[in-house]
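First comes the structure, then the notes that go with it.
A protein chain is absent from this complex, but the other protein chains hold their places.
What follows is subunit A.
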């Protein structure tokens, strides 16, 4: 039954719209308000529900190029996941360690992880880019970025 990609996505969207509708019906309503806060969400939920059914029964008309986009080699999935994890670490430690150190570490490690071999250029960019960005934000735009363990 779920042999076609549209069917799988249709089913997921159906569940999402059902969940959204359930939450929409639980929104509080008030008297004397012609269109309450739940009206548009309920309408949207039903529209998505209908569209998910339409998608479920529609043919997969994607071009060959589009279909090829769905097949990502395992090593690329690993590379994407790796950068994603590095970004998560960056976000988690940003306010603790500080913008400058975290950004430099992120650029260097992520570029290296993705196969950039020239360590010298990588190191120069990793240090200069956050330095320039930090100067622009802090000194030019007066927007403070987390300094973390750094003295400035």
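To be clear about the criterion, a contact is a pair of C-beta atoms (placed from the backbone, for glycine too) under 8 Å apart; a residue touches a chain by one contact, two chains touch by 3 or more; residues count from 1.
Operating definition for what follows: contacts and distances are computed from a predicted model.
Visitor: For the chain not present in this complex, what protein name does its UniProt entry give, out of "Cytochrome c oxidase subunit 1", "ArsR family transcriptional regulator", "ABC transporter permease" or "Tricarboxylic transport membrane protein"?
Guide: The record for the missing subunit names the protein "Tricarboxylic transport membrane protein".
Visitor: At which residues does subunit A meet the chain that is not included here?
Guide: Within subunit A, the residues that touch the unshown chain are 5, 9, 13, 20, 23, 27-28, 30, 33-41, 44-45, 47-48, 51-52, 54-55, 58, 61-63, 66, 69-70, 72-73, 76, 79-80, 83-84, 87-88, 90-92, 94-95, 99, 103, 106-107, 110-116, 118, 121-122, 125, 129-130, 133, 136-137, 141-143, 145.
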